[in-house]
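Shown here: the complex without one of its protein chains, the others still in place.
By letter and in written order, the chains are A, B, C and D; residue numbering begins at 1 in each of them.
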Amino acid sequence: MRLPLVERSLLWFGLAVVVVLPIFYDGYTIYEFGKILMYALAVLGLNILTGFNGQFSLGHSAFFAVGAYTTAILMEQLGVPYWATIPLAAAVSFTAGFLFGLPALRLEGLFLALATFALAIATPQILKYDGISHLTGGVQGIVLATPYPPAWVDSIAVAVSGEALSVDRWKYIFTAIVVVIMFVLAQNLIRSRTGRAFIAIRDNPLSAKTMGINNAIFKSACFGVSAMYTGVAGSLFAIMDEYLAPESFTFAEAIKFLVGGVVGGIASLFGAVFGGAFVLYVPNFSDTIARLLENWIANPQGLSWTVYGLFLIFAVYVMPMGATGLIQILVRKIGVRR
Amino acid sequence: MMAILEVQGLKAYYGQIEALHGLDFHLEEGEITAMLGANGAGKTTSLRAICGMVRTQGKIVVEGESVVGKSTESIVSRHKIAHVPEGRGTFVRVSTEENLRLGAFTRRDREIEQDYERVYHYFPRLKERRNQQAGTLSGGEQQMLAIGRALMLRPKIMLLDEPSFGLAPIITEELFGILEKINKEENVSMLVVEQNANLALAISRRAYLLETGNIAMTGPADEIMNDEQVRKSYLGY
Amino acid sequence: MTADILEVDDVHVRFGGIVALDGVSFTMPKGKIVGLIGPNGAGKTTLFNCLSRLYIPTEGDIRFKGKTILDSPPHHIADIGIGRTFQNLALFSSMTVLENVMVGGHSTTKSDFFSNALRLPGRGREEKELRNRSGELIEYLGLGDVAHSIVAGLPFGTQKRVELARALASSPELLLMDEPAGGLNHVELDELGSLIQQIRDDRGITVLLVEHHMGLVMSISDKVVAIDFGRKISEGTPEEVQNDPEVIRAYLGTGE
Amino acid sequence: MDLFIEQTLSGLASGAIYACLALAVVMIYQAIDHFNFAQGEMAMFSTYIAWWLIAVAGLPFVAAFFACIVISLVGGFMVERIVFAPIADAPVLSHIIVFIALFSIFNSMAGFLFDFTPKKFPTPFGHEQLIEGVPLSAHRAGMVGVTLIMLGVIYAFFRYTPVGLAMRAAAAAPDSARLVGINVRFMLSLGWGLAAAIGAVAGMLIAPITFLTPDMMLGTLLYGFAGAVVGGLTSPFGAVVGGFLVGVLENWMGTFVVGSQLKLTVALVLIIVVLLFKPAGLFGRVVVKRV
Partner (left out) sequence: AEARNAPGVTDDEIKIGNTNPYSGPAAAYGAIGKTIGACFDKVNAEGGINGRKINFISVDDGYSPPRTVEQTRKLVERENVALIFQGLGTPTNSAVHAYLNKKKVPQLFVATGATKWGQPKEFPWTMGWQPNYQSEGVVYARYILQNVENPKVAILYQNDDYGKDYVHGMEIGLGDKADEIIVARESYEVTDPTIESQVVNLANSGANVFYNVTTPKFAAQAITKVHELDWDPLQLLNSVSNSIGSVVSKAGFEKGQGMITAYYLKDPGNPSYQNDEDYKAWSTFMDEYYPDGDKTDAFTVFGWSVCNTMVQVLKQAGDDLSRENIMAQAASLKDYNAPMLLPGITINTGPNDFYPIEQWQLAKFEGKEWKLFGEVLAGAVGSGS
C-alpha cells in the first residue's frame, strides 16, 4: 500500500539522512554501516522474489556466493579493478538465477523450498570442489586486494576536508552509491508493468496467465533479478571484507536473508534496510546479552543463539507483518487520531 | 414459540471498519426467516457474527445462552448450527465424501452412514462425484456439497448464505423444496440470506431487509413481498 | 450476415474417467451476445477454460477469427483478443482495484524490463496512458469510489464488477463471462443486463455469457446454446431454447 | 561382497534414518500445511531427554523410550500453544521465522545443557550383524522394523480416524473447519505433539548410529525433508519409500558416479529432476487447482 505523500517524503528524507550520516564516522562504525547496506541489498534481492513474486528461497546464499566469487576471481585472476567487477557480477548472478529459475518454475511452495534448500547446502561443497579449486581457492578461500579510492576521489576529499580518504570511508561511499542505485532501480521496476506482473503471479497465477502474462518468463526473470541483487551484495561483501571462503556462504547465510526480509517486512523496499540492520546487529547483540548473564549462569556464551531465538520470536510478536507493517499501522493510527 | 436465536444491538468490525451498526433480529424455533439486502449490506457479516467469525459488540443469544466471545467451533457444535458459508468453504484437497464426513465431525451417533445416502438422494450428482477431489467439482456441484455438508450435522439451526448461488434453476427449485421439507419434518430453524427473493420469501414466515449495516424493514414474509420497494429491488415485478 | 468470430468444433475434454465435454460444437456470430446454459457440471466452465487455453481439449478444435487457438500458449489468448471473468473470482487480492485493472491491460502494453528499471521516457507515456484508460473503465463500471481500495475486502458483487473491468482492460473482441450475476439482487441484475448490452453495442464486443439466471440470459442474449453432460442439447433464439422440452427437463424444471 | 550390493545395503540403512524423519515431516505437514525447520532440532532435544533419563536418572531403556515419547508429545503440544497461539493470524513467513527461532533455541539449549561431546545412545537391538557376513546390524534391522510400524500407525491414523481427516482439514481450510466444529487450535497443537513424538522416536533410532550431538540433525533433516518431498508430502508411505530412495541414491552417486565430494549435490539434483516430472512427488496426491 502506498503511504500518503507527506509520510512518503519524510521516509525518503529519513533514508537519505541514514545513508549520508555515517560519512562523518570512520573505522569500525562506518564499516558496520556499510555492511548494513550490503545486507539490505541482499535482503532486498530475496524480498523481490518472495515478497513480490511469492516464490520461496532458502538458497540465496548461493547467489550471494556467485556475486562474491565473480568479483574475487575477476580481481585475482584477471586483474579487473574492483569497481568494474560489479556489473559483471550482476550479469553472472542474474544468469545463474534465471537458469535456476527455469526448472524451479515447475516447483511450488515446499518443493521449491527443497530445491533451494539443497542449493544452499550444496554451495560450499561446490566451491570446495577440487575441479574448480584453482579458481575458487578451494578450502583456502581468496584474499582480495584492498580497494583504494581512485586518485581523483582522494583529491576531492583532500580539498574538502583537508585529509585523505580512509579506505573504510571509501568502501562505505562506494557501497552506498551502488546500493542506492540498485534501490532506485528496484523501486522503478516494482512500480511498473513488470512489478505488477510479479505481484499478479503471486496473487493468482492462473488469472495472471489469462491476463496475458507469460508466467514462465516473468517468474524466471524475477528469480534472475532477485539473484542479481543478492549477487551484487555478495560482490560488495567481497570488496568490503577483502576475503572470502566457502564457510562464508553456508545455509546460515540464506537464513539470514530470509530473517532480514521477514522482520523488515516482506514486499517492502524500506523493510530491507531494517532487515539488513537486524541481521547484522542482532546476532552480535545477542552474544553480548548472553555474556551479560555471567553473573547468574556459569558460562552463558553458548546461550547466544537462545537469546537470538527469543529476539526473533519477540520481533514476530511485536511486528507480525514486519517493521514495515508496524510502521503502516502506526501511521494509520496517527492518521485516525488527526 | 420461543426465539432460538436472539440478536440485539449487533455491531461488527473488520479491522477498524464497522460493517454492522447495531442490528436487532431474531429467529424463532422451527421457523424459516429470510434476510434480504443489496450487495454489501451486511448479510454475510450478520451470519458470520452469529458464529463468532468476526469481532462483534452487542448481544447474541442462542438457545438462551450468550455466545459472544465463544469460539466458532464451540458455538456450532454446542448448538448444532450448520452454516453454509458464502464462497462455499469447500475442503478442496479431500474428496467429496470426506467433505461430507467432516460435516458430521461433531456427531457421535451411528446414523451417519445413512445420512450420506440422504444427501446423495437430494443431490445425485454428488454421489457420482463421491471420490473426486472436491476442489475440482464445478461451482454448482461445490454449492450442493456445501449444503450437503451442512445437512450432515443434522442441525437444529441452519444459517444459509445464498444457498442457491450458482445452482441451475431446476436444482434451486428442488433445494427450496428440500429446505422446506427439512424444516417441517425435523423442526430445523433456518435463517436464509438469498438473492432469489421469490423463492426465499415463499418458504419463509418472516423476513428482514438490510441496508448498509442497518435493518431497514422487517415483518411477515407476505407483507414484505407486497412492499413496493422490495418488489422493485428484489422481486422484479 | 455477420461472420462467425468463434467456432467451437467437436470439443472433447476428459479428466481421468470423467467426461466433461463430449463433442460440443457451436459458433458465435460477431458482435452478438450468446448465452450458454446447462445444468451444474454440464461443462460450461470447462469450455471457458478451453477457450482460455488453461485446458487443452483431448479432441476437437477451437477457432477464433478463423484461426485455431490451440497452438497459442495461454498468455497469448488475451493478445489474440479473448478476455474473461471467472466464476469464483480470481482477482489479485492484495492489489487495489486500479492495479487489478491495469494488470488486465498487460497485453496492451509492451514496456520491458530494462526500460522499466531505468524509467525510460517511453514507458512513462505508456504507463500514463494505461492508467488513464483503466481509470475510465473503472468509472464506466461505477467503481470510482473504490478505485484505490484493496479488492480483498470489497463486497462480492463489487468484486465481480472489478473482474469485468479487468477483462475489458485488455480490449477484447470476445468476452467470456462466467456467472457474472451471482449474488446480485433484481435491480443490480437489470443494471448488469444493460451493461452487457452496452459493452456489446458501444465497444462491439462479442459476449459469451454463462449464467443460471434465466431472466438475464433470456432477456439479453441474441442466441442461446444449452449443454448437458458435455453435449449440446439445444441451440437457437432464447424463445426456442426456453421452450425446448429437453432443456426444460434437464435444466429449467417445470415450476414457474 | 559385491560393492554394489554393499553400498545398496548401506544406503538402505541410512535410508531408514531418513525415512524415520520423513515420517515426522509428513506428520507436521498434514497438521500445519507447512514444514517445520525446527523439527530436527526438536527430535535431537527429545533424544537428549531420553539420554538423560537413561544415563543420569538411571531408567531402563524401555521406560525411558516411552517416557520420552510422552514428554515429547506434551512438549510439542505446549510449544504450539505457547509460541504459536499468539501469532495465529500472522502470515506464514512470520511463522517460518519462528521455526528458525525454535531451531536456534533448541540447538543452543542442547549444547548448553548437555555440552558437545558426542554421547553414546543405547539400542535395544545391539550392533551385531544380524546375519553372519551380511553387513547389516541388528540395530539397522530393528530400525527398519520400527519405521514400518510407525508407518502403519500413521497411515491408520490418517486413513481411519476422524481426527486424522479433521487435522488435514484444519490445516488446509481453518475457517471452514471451525464451521464444522473442528477445534483448529487443538488440531494444530495435537499435530505438533504427534510430530514431536514421531521425531523423538526417529531421534532415538538415529542416535545409536550417528552418536548424540547437538548438531546430529543438521544434515539429517535435509535428507528427511528430501525423502518426504520425493515420496510426496501427503503420503506417509511415500515418505518412507522416499527416505530409502534418497539413502540408496546418495550412496550410488558417491560410489559409482561422482565421488563423495559432490554426491549430495548430484543426489539432490536428481531428486529435483524427479520432481520436475512428478511435481507432487512419487506418491503424493496431485492437488489440481481449477478456476
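Note that contacts are C-beta pairs under 8 Å (C-beta built on N, C-alpha and C of every residue); 3 or more make two chains touch, one makes a residue touch a chain.
Keep in mind the model is a prediction, meaning the values are calculated, not measured.
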For this session: Kindly name the visible chains that come into contact with the excluded chain.
Result: A, D
Problem set entry | Residue among D:G142, D:G199 or D:P214 that touches the chain left out of view | D:P214
Problem set entry | Of D:A13, D:I28, D:M42 or D:M204, the one touching the omitted chain in the full complex | D:A13
Exercise. Considering the entire assembly, which residues of subunit A contact the chain that has been omitted?
Worked result: 27-28, 31-32, 35, 121, 124-125, 128, 138-141, 143, 237, 241-248, 250, 252-253, 280, 283-284, 287-288, 290-291, 298-299, 301-302, 304-305
Seminar exercise, completed: Residue positions on subunit D contacting the omitted chain are 3, 6-7, 10-11, 13-14, 17-18, 104, 107-108, 111, 115-120, 127, 129, 135, 137, 206, 209-211, 213-216, 218-220, 222-223, 250-251, 254-255, 259-261, 263-264
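Definition applied: only the chains that are shown with their structure count from here on.
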Exercise. Two chains share more C-beta contact pairs than any other pair here; which two are they?
Worked result: A-D
Exercise. Where the CA atoms of subunit B average out and where those of subunit C average out, how many Å apart are those spots?
Worked result: 30
Exercise. Got the subunit D residues that touch at least 2 other chains?
Worked result: 289-291
Exercise. Using the touch rule from the top of the page, what residues of subunit C touch 2 or more other chains?
Worked result: 45, 54, 86-88, 90
Exercise. What kind of graph do the touching chains make: line, ring, star, complete, other?
Worked result: other
For this session: Let me know each pair of chains that touch one another.
Result: A-C, A-D, B-C, B-D, C-D
Seminar exercise, completed: subunit D contacts subunit C in the complex at 290-291
For this session: Provide the residue numbers of subunit B that touch subunit C in the complex, in ascending order.
Result: 14, 17, 36-40, 44, 86-87, 125, 129, 132, 136-141, 143-144, 162, 165-174, 195, 197, 232-236
For this session: Note which residues of subunit A are touching subunit C in the complex, please.
Result: 1, 185-186, 188-189, 192-197, 199-200, 202-204, 206-215, 221
